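A single protein chain has been omitted; all remaining protein chains appear in their positions.
Up next is subunit A:
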Amino acid sequence: MKILVCITNVPDTTAKISFTDNDTKFNKAGVQYIIGPYDDYALARAVELKEKLGGTITVLNVGEAESDPQIRKALAIGADDAIRVNCDPQDSYFTAAQIAAIAKDGSYDLILMGRESIDFNSGVVHSLVGEMLGIPSFSPVMKLDIEGSTAKFAREIEGGKENLEAPLPLVLGCQEPIAEWKIPNMRGIMTARTKPLKVVEPVAVDELATLDKYTLPAPKGACKMIPADQAETLISLLKTEAKVL
């Protein structure tokens, strides 16, 4: 079983979002970075599958050297080796093309990703990669087992879930409760230091989307407090003032 897990290096979910350079760059000052939470679920399930079935896990990130601490963390959690495509990812298509270029050479049985990145929230890279490789892709996957060369998995659909079976290889975008997030142990952290991290240069891709500028939402007005003993007035306020009922 050869598994490729694609991880993003993203600001912590509590990070304060602000911009610099005339609103053209994300302000990284004081921001803590993490493995994308969905990618972390994908990695956790990959580690469990490896424990059960044997095989190897490669982690892949398309990003700059500042991703390395998160890549090392993934190695500490249980991946065997890592590849980083050395660039500042420009858009979903570009990112997917880099991942597809790596995956083509690797003959992976399973390519696991998160359902979406928490910086750009596109939820498209898994499907782009699947199509680029000519293999099926599914998302969001909340349960995954492998039997021989068949994946048995469940996908969240509107208002419920769908149980599916498909032959490997596959690309899957994962979400909870596929597995519980794993915390690296001391031994993992020690061995991660010496596991291979290969840095490769990106392949050329046509420029399909570029960033112009960032903006922040308008600040929220003050909250109108309604005394508990007059709770009923909320309903008339929602009707006449907010006009949402």
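Heads up, the rule we're going with is that contacts are C-beta pairs under 8 Å (C-beta built on N, C-alpha and C of every residue); 3 or more make two chains touch, one makes a residue touch a chain; residues count from 1.
Going forward, contacts and distances are computed from a predicted model.
> Per UniProt, what's the omitted chain called: "Glycolate oxidase", "Branched-chain amino acid ABC transporter ATP-binding protein", "Electron transfer flavoprotein alpha subunit" or "Phosphate transport system permease protein PstA"?
Missing chain, per its UniProt entry: "Electron transfer flavoprotein alpha subunit".
> Just name the one of A:Thr14, A:Gln32 or A:Thr194 that touches the chain not displayed here.
A:Thr14
> Of the residues listed, A:Gly63, A:Pro89, A:Gly130 or A:Gly188, which one is in contact with the missing chain?
Only one of A:Gly63, A:Pro89, A:Gly130 or A:Gly188 touches the chain omitted from view, namely A:Gly130.
> Which one, A:Gly30, A:Gly54 or A:Gly160, makes contact with the chain that was left out?
Of all options in A:Gly30, A:Gly54 or A:Gly160, contact with the hidden chain holds for A:Gly160.
> Which subunit A residues touch the hidden chain?
Here the touching residues of subunit A are 11, 13-14, 17, 19, 37-38, 91-93, 96, 118-128, 130-132, 134, 136-140, 142, 152, 156-167, 175-177, 206-217, 220-221, 223-228, 231-232, 234-239, 242, 244-245.
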